[in-house]
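The other protein chains are all here in position, but one chain of the complex has been omitted.
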Amino acid sequence: MAAPALLVEDVSVEFRTRAGTVKALDRVSFHVAKGETIAVVGESGSGKSVTAYAVMGILDPAARVTSGRAVLGGLDLLKADRHTLAGVRGREIAMIFQNPRTALNPIRRVGDQIADVLLRHANVAPSTAPTKAVELLETVGITDPARRAKAYPFELSGGMCQRVMIAIALAASPSLLIADEPTTGLDVTTQAIIMDIIAERAQARGMATIFITHDLGLAAERADRIVVMNAGHVIEAQPTRELFANPRHPYTTALIAATPGPSSRLSDLRTIAGGPPDLRAAQLPACRYSARCPRRLDDCAAPLPRIDAAKTHALACHNPLPTKYAA
Amino acid sequence: MSGGNSTALGHARYVIGENPVTAFAFGVFVLIVIAAILGPALIPYDPLASNTSRALQAPSAQHWFGTDQLGRDIFSRVIVATRLDLTIAVASVALVFVLGGLSGIAAGFFGGWVERIVMRIADTIMAFPLFVLAMGIVAALGNSVTNIVIATAIVNFPLYARVARAEANIRREAGFVEAARLSGNSDASIVLFQILPNVFPILVVQMSLTMGYAILNAAGLSFIGLGVRPPTPEWGIMVAEGAAFMISGEWWIAFFPGLALMLAVFCFNLLGDGLRDIVDPRRRT
Partner (left out) sequence: MKPEPLLDVAEISKRYVLKPQGSPVTRLIRRLKKGPEAAPRLHAVDDVSFTIGRGETVGLVGESGCGKSTLVRLVARLIDANDGSIRLAGRELTDRSAGRFATEPERVKIQMVFQDAGESINPRFSAFEAIADPLRHLRGLKGDALRTKVAETAKRCGLPQELLTRFSHQLSGGQRARVGIARAIAVEPELLILDEPTAALDVSVQVVILQLLEALKRDLGMSYLFVSHDLNVVRLLCDRVLVMYLGKIVESGPAEAVFAHPRHPYTKALIAALPDANRPASERIRLSGEIASPVDPDPNTCRFVGRCPRAEAKCRQAMPRLEANSSGQAAACHFALPGKS
């Protein structure tokens, strides 16, 4: 198999807080192949955003990466020094965030913010940077780009700010884009357009994409493969169609059963009993879902099988649902 | 969530435990309050009793802080003055909180002409150098503790009004204000029971700092003869009387009241920092 765009292997992250040490991630492993689009799906507290922040090297100062590696083009991002990271971020790997307004500098014109990336990472001459910035605005579907380039973020709508953020992220043609809930908070019509833009740019440049989202429906529509996280663990990963046709982990099934679709009835939906575990507890069970799992066995106290980050399928369960396919 | 942190008291205990500086300040504060309440009953000598045969004695076993030019025991006078100075501080702060805090909240919440009037009053006060203004107020109203308190409150009014107005303004459109309207709260009820409890913690930090300022202000006014009149023991006046004797070598007359002043102001300032940690809800958990 060709080298993946990003390989995340056995990454564990802890946060030191006043109320105890939060074991936010526990041996998270997955990969993104070149040109592939995956979705990392999970509820709040699952650790999906922490994973992205760890890979980008922008974790909170109270956080510590206690194990694992995140390899991008031969470089382990978790061990790289600040200088190397600064050269890689923006050029090889870029990220867009949930709230576009807070991610943009409010006192600089948007065209200048795009030009910054071009100058630093894309070897563009200062004289041509403004023109290229306007071109980039056009590729993300902003009308009248020359005028908009001179605008400040507060003068633009949420959807437009998000497009600007995409333009900034893609300015240096990175090989990997991480999109952390890029459309939460946007109208559904704008959401569709934004997702189209990302998909189209990804295809045009052969860029790998990681969507971080809690919206299973969005993941189903846009991702080739889905990685499901729960309480800091990767619990399942499968190509999209297979995941929905044959979910193996009880949590995945529960998540699908709780998500309203076009033809759901309220009585069809199922909740998940209990709540997420307290990640500060000194002794967390090997499987952090076991306390809430209807399929729990005594065996579930044993450590979970290690996930091979390089495989397309992953499953961390002692009592998974039976597979519908012949072995 | 550990139970110890969820209550206000538990949180206070935590902050004091974590930060030795706050613990120290809190300890000194407790001492000051004890001195103010119990001091006058426990002092060895009558603070007003003059005995010229014992005048200008250096600190010794009988007179821990020495005696002043009239033979009065300085230790007793310093302890008794604690009550007066603390009263001035607390009264000033209470008055400015009510006047400045409430007007500021009204200005921020209602806007319109209420805001304009309150802000113009604040602007007018801020146009004067604050100590000069305090001097002027006391000179006009007469030398008394009450007038010192009034002057301190007036001089601090703009700060409280502005802070309160900013905080009320932020909250006036908040979800919980709308919810309060839906729950049948009138505007007055919203200001008193919804907005004020949220603005109060922010003002409390300022209030502890103002306490230090109030004592210094009273001391300053007494120093120039505009505050408390002799023979009333008050730290500022004692420093003023003792200043003349520094040159002739009787340092203890001004030193000990000055030390008490410094300790009190220092304590209130440190307490302000600690209070901010305690009351700021964002810093919990």
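By written order: A and B. Residues from 1 in each chain.
The rule we apply is simple: contacts are C-beta pairs under 8 Å (C-beta built on N, C-alpha and C of every residue); 3 or more make two chains touch, one makes a residue touch a chain.
In this text, all values refer to a predicted model and were calculated from it rather than measured experimentally.
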Hidden-chain contact residue, picked from the options B:Thr87, B:Asn169 or B:Asn185: B:Asn185
Of A:Asp116, A:Glu138 or A:Asp215, the one touching the omitted chain in the full complex: A:Asp215
Residue in contact with the excluded chain [from A:Ala129, A:Ile235, A:Leu255 or A:Cys300]: A:Leu255
Touch with the omitted chain, as defined above, among A:Leu156, A:Ile212, A:Ile272 or A:Cys287: A:Ile272
Hidden partner interface residues of subunit A, rising order: 43-44, 143, 158, 187-193, 196, 214-218, 220-222, 240, 244, 254-255, 258-262, 264-266, 269-272, 275
Interface residues of subunit B (partner: the chain not displayed): 1, 6, 174-176, 178-187, 189, 194, 197-198, 281, 284-285
